[in-house]
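To start, the structure under review is shown below, and the notes come after it.
All protein chains of the complex are present and in place, except for one that has been dropped.
By letter and in written order, the chains are A, B and C; residue numbering begins at 1 in each of them.
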């Protein structure tokens, strides 16, 4: 490990999930980067719904937190050291982190679908620690340089933007397409902005909550509907993205898709849902989902740096490492959209 | 209309569905071909599950038989006359008929998806008459010349083979792929043969009935399973085709699809089915269906003519126009696979 | 033909190419729309390089002007009458015209590639008359309603924009991609704008003429290069579009394309050119060309109406029917970009 000028401590503070509902700030050893890794001093970490889920339930589906774990996987920071195989010119750079470590050798990796690597190590997914901590290590290739005009918080939120980009790519929309998005939470809002950046001319966001609909109009939606009043299935759109996880929204959204259009399911809900099979058949609708992302950070950085996507305005709360609980609980406030933890504040 | 040497009568016999469950042989005027059409003396007509459904129920979903209608849409015959804009060299040719008439001008037609044309006129779909009759008219471009080594019955069964080709195309399989097919009825058997012709190396057919499983092994399956004993969802295949319409088969079949694989729903069942959404998301499975076909007859003819697909052996019963009822009822015999009506026998 | 309130004359004025280099304003009968057509009073017609070529040479490749022909195929106008099968609500609408009439029935049409229809009738391509005339007829489906904020001239220039859209679609660029465009003439400028609308983050335009490079920077280019000084082949881009027809530009442009990238040849030059085959092989570059377009007008209208593409600023000269010669000669002025003929001025 080639050290830079920064003095790197051997011990860091980290917010550790010790049991469902129980967080504790502990001292942990600063990770040592592997030969192909870098060490990053963490500046900003976004709070994701999955963090909240692990915090509250201690599990997501088959992924169970069985020993103390650090949450947080949306992050940006500054490179403070590099592994032996990494050029030390990276030291000092501000970077956004793609928080995954695929094996690089399995069938999925070799096919360009490293997000589906069965040997994946992903931040804040048991038993891999995440980023509510002073420092993290990541492969150099998965730390993406940030332009000066992208803030630390926006750098952290490139992760949910990557989800939006992965979803929109699978919709196959292009300039002039129409799209329906169910759910105006953080992901729905990001998907709407991404759809706009990909050229969609009609971006309809459906959400039952008036405040969320109003917010969607500020972030790319050309029209909003209340699904309790206007049945989305009466629309005809080129593509549908579900960012709600609601079975009713998924059903009506798929029904809104016209001939040979795409429905991409992003929201997490029940593992099984009733889907409109006859509609899928009669119109040859293509239904799929996304599992994380591949090769999205360069695009995400471009979209933010060029001003096409606004991530800073999504931030509704900032917290230090001693207030991660408050960050994780902030979703109880309907005004809240994205909370950011600053571990080195 | 340029007449050939054949004397064409003005009246023909036809088996007419007068009400659900009620068939009657009637005299009908021989159709006059439009300028771009040909007149075909019908040799062989396959009985499709949809014919049986209309016969028994008088409707399929939103398609309701409201006035007497002729069933039958899988057919071959001989050209006996041509419309004014058609070269009369076609007269005398044996042809298989693609029984649809898209508008050729709408958005779907212009995009190459003429099967999804909202103005489609399709044989034996209310209110369009089908082919249990002495003669039919069809656009010349949709009557495909038959090689000598393809029988009339096989020519008729190019229609269900087209369904199989359309389904297999959407699976994206290629030489060396693995596929699971649910249901060993006529469509399942044809899909299995088509999968083999497209190069699949592993073709697993699932069906609860032993006789049907045994038959599948004769027509391309490399392995058969009884879904009551072996859970198909424990497999990992590149693609799945449902030819059963069974919700349980659809669910377990989709679960059998590996990363980024395809599930194509062909069987008609309930308009809504519970699907394994979490599996679709976690493995980015692509789920779609087919609605008829585009541009399949040339491929179908090649597959049969070259011996890669055997349609003749699927025929388990032959009937004349006075026994269409028996043809339609033959599915009650579990040994029956495909019945053929010969209207001019 | 259902006439609207407008009194439609039976005779119109038209600028007729009577021989290479020879134009004459003649009286011609106003065309009668077929049942599926509309009659359009022409407002604006763009001058295309192919018009100039026919005017000067009397031919383009195998297409030879053998009898007097009306040029012009980039146009907008107002619907004044409709064929019997067209809803007369169209009368009075401002429309942009997609100046082609595919057969709708051949193999190419059925595959969604109607631009490659061998039976195509295309405006101003011998022996089909074009639009330097008071009125034209076109199938209703190929006349696209114009929003109020799209001018007549911009409506006419949706045709070259369609060329740009067809080219950019084939480049497969998406937000964040880089592209090199050779040639800063009208098509190059439009391709640059289209690339920007499709999200390209780096748009490099190469042209040897300083004034043209300066103009490119006003219309989407993020960087311009003089190919006489900077070798384009030293770049590495995701995609290349040739809008120059220059063998040297084509060669160096293809060499600039990185692994698995696309090169789309739009410019017309020599029918055969030396291409860098080893580079194409070693990097698996995909080289193709475009022949007109399919399904581009809705996208083109959206791009202009939303302000993402500026066509009005491309217009550098306006002419009436008596000055078509001057319009065709205006390309001799290096300041000229697009000339518009207004036949009913």
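Assorted remarks:
As a working rule, a contact is a pair of C-beta atoms (placed from the backbone, for glycine too) under 8 Å apart; a residue touches a chain by one contact, two chains touch by 3 or more.
In this text the structure is predicted, and so the values were computed from the model without any measurement.
In the complete complex, the residue from C:150, C:285 or C:304 that touches the missing chain is C:285. Note on the undisplayed chain: of the listed residues B:91, B:180 or B:197, the one touching it is B:197. As for the chain not pictured, it touches subunit C at residues 61, 108, 111, 113, 115-116, 250-251, 259-260, 265-266, 268-291. The omitted chain makes contact with subunit A at the following residues, 36, 104-107, 109-114, 139, 141, 294-295.
Contact between subunit B and the unshown chain involves residues 165, 169, 174-176, 197-199, 201, 298-299, 302-303, 306, 308.
Quick note on the criterion: only the chains that are shown with their structure count from here on.
Counting every residue number used by either copy at the subunit B-subunit C contact, over half are found in both chains.
Distance between chain centres (mean CA atoms), subunit B to subunit C: 43 Å. For the pair subunit A and subunit C, the distance between C-alpha centroids works out to 42 Å. Multi-chain contact residues of subunit A, defined as those touching 2 or more other chains: none present.
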